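Not every chain is included here, but those present sit where they belong.
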Amino acid sequence: MDLTYTLEQQAFRKEARAWLEANVPTEPLPSFDTKEGFDAHCDWEKKLNEGGWAMVPWPVEYGGRGADLLEWLIFEEEYYRAGAPGRVNQNGIFLLGPTIMEYGTPEQRARFLPKMASSEEVWAQGWSEPNAGSDMANIQATAIREGNEYVINGQKTWASRGAYAHWLFGMFRTDPDSKRHHGLTFILAPMDAPGVTVRPIEKISGKPAFAEVFFDDARVPAENRLGEEGQGWSVAMATAGFERGLMLRSPARFQNTARKLVDLYRKTLQSGAAIDPALRGRVTQCWMAAEAYTLNTYQTVSKLLAGGKIGAEASLNKIFWSELDIEMHETALALLGERAELKPGSPAAQGVGDWLDGYIFALAGPIYAGTNEIQRNIIAERILGLPRK
Amino acid sequence: MEFNFSEDQELLQQTVRDFLEGECTAEHVRQLWNTETGRSAEFWAKLAEIGVPALLVPEEAGGLGMDERDLVLVLEETGRAALAEPVISTAAVAAPLLRELAQSGKPGLAEKWLGRIAEGAAIVAVGHGQSPFVSDAHVADLLLLAHADEIHAVEPGSVDLTAEKSNDGSQRIFSVDWTPVGETRVAEGELGRELQAASFDRGALACAAQQLGVGQRLIEMAVLYASQRTQFGVAIGTFQAIKHRLANAKVKVEYSRSVVYRAANSVALHLPTRSVDVSMAKLTASEAATFAAKEALQVYGAIGYTYEEDLHIWMKRAWSLDLAFGTGAWHRERVAGAVVDSALPAESFGYSAPTA
């Protein structure tokens, strides 16, 4: 155990901090759930990529920096510390990118990875269908092989970034007689293909956040298949593991929120407003939980770097950060009192409305990427060894 | 000792429920969210036809002369339907405030407004010291505003309104810029403080009553969804995790019900425990409704997180009512003041009853 950074790690941090300080936009970008914001975020990704900071954990050969997981943690710390924009291309960097590196042919790597790195092509997730949510194996959309093409029919839903993304990845049933996780194939589909229709779905804030994607005899070439036909479930499980794991929810995100919460508490106290005496402890508890999440992540990363594996433990992770995120935002709203219901643009909000936005975002945490109920089942059965049935 | 409602009271509740189920649908509420005022004069007139704004108006002023024990069930229904009209400000707070102003020697204002309120011809907004915002100020024919220990009756023309954007599309709140002057002052000193306190408690009670309906409705929606939605080949409502979430929400809602009804009784009878009873009601019912909102969302999953599904209409009501007329922490502190800080033992219902 040695909880200090090496000289190389310190140098890496310094380099990242310097670049970010020089390049992070001074004004927040508009939300990437609007077309304008989407484009602005793509521009930012392009800038990141030009600076060599877009795909930090990717190998150098694919446009990355070849950073190990510890350097990735350091980069994320600096990224949040600098207040840099959200990652519109998250699905590509953290989910599909690593999957293509693992399962893709050399041609697929060459075709997809560079444009993913530059955010010329932004990817939507196509995990869910109306009847395949928690029950992910209940997929009904089909991709039937005809010659050198797959003919796709069906519907995907909750496609994050789906409204404006250029491509979608997901599983389709290539064997129409198959059941559950058999007969599924992992396919990469262009959103502008004939027969593909996108309908944005608004989240409760009224902002579009996902999309439904309808396929009506849409044709994609067979070389867009990732992995073997019928092996889609294994490919997807690798991808989903990346998502549930640490790659999307870097500790710095929660440390950043926790520090803002401490700041809000101090300012509210200084303003002379009456504060529920219980909030002092709640704020402290939130800060501690963000630290616990961070320390746990560092320990997991150390284990992985030493050759260990992460499996069902990712489910512990999912429950912890999603509940923490909600608790931090609820604590902030409790501090705001009557102003807690004001939307960001409201005259009296004076900036505090971001907490409400963040709360609504946080509420999705226990739902997406496998509901927390599913995660608890996984922990109980795979980690604790409780009987399935 | 009799904790039941009368048949008449239950009949009135049923009438209002039937009316709202037919007219105040989720679609109707959504349509109002997209209008500029968020309010419908036509709908308000229909509510007046079944007597809602007239409930607390004295009979001699053209009203029904009822009290909060009658109103509480009606308000519960308005919460259940997520009604987006100024029923709290006008029917639950302004009407009895004007009545009390008349009783304290200012009959003019009551004569001018009470009859119009009963008819549904006037909307009155109310400002109080616990919130920087005033609801429904944009459609008000009269504003009753608190200032220090005074109450002022102000014409809409003499205030400047800044619209604030609430997360709840049914909630239309405003920062009000106005200058108190002698001519608008209708109460001050001890009377002003008393009337302010009584009005605030009426508003908080009304929110609590609505939360009962909101909480119950959220549970019903989630039960319906969980009974229909299948995953893994069965209705998700068969999973214990779903069942226990909703059972817990039901416990909370049911255990706030009697607390709210008791507070209605305390307000109606001006009991000395009124403020503490109201705070318990507001806090308990709000916690139940916001808890039900969270559990319902988790039961729905992703679909409940969308704007097109109706769930969020009630979720947002639960949240905005939680903040209106005193936050939970404020009310808890008020109860603590009476229970914990006092040198005397707190009054416990029944337990503390004196012998004859």
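To keep things simple, chains are lettered A and B as they appear, and every chain counts its residues starting from 1.
Just so it is clear, contacts are C-beta pairs under 8 Å (C-beta built on N, C-alpha and C of every residue); 3 or more make two chains touch, one makes a residue touch a chain.
Keep in mind the model is a prediction, meaning the values are calculated, not measured.
The complete set of protein chains in this file's complex follows the formula A x2, B x2, whereas only one of each kind is placed.
Note that in this section only the chains that are shown with their structure count from here on.
In this assembly, the C-alpha centroid of chain A lies 40 Å from the C-alpha centroid of chain B. Contact residues of chain A toward chain B in the complex are 128, 131, 133-135, 138, 157-158, 201-206, 274-276, 278-279, 334, 337-343, 345-349, 356, 363-364, 366-368, 371-373, 376. Across the interface of their complex, chain A is touched by residues 130-133, 162-168, 171, 175, 230-233, 236, 239, 241-242, 294, 297-298, 301-302, 305-308, 312, 315-316, 319-320, 323, 327, 329-330, 332-333 of chain B.
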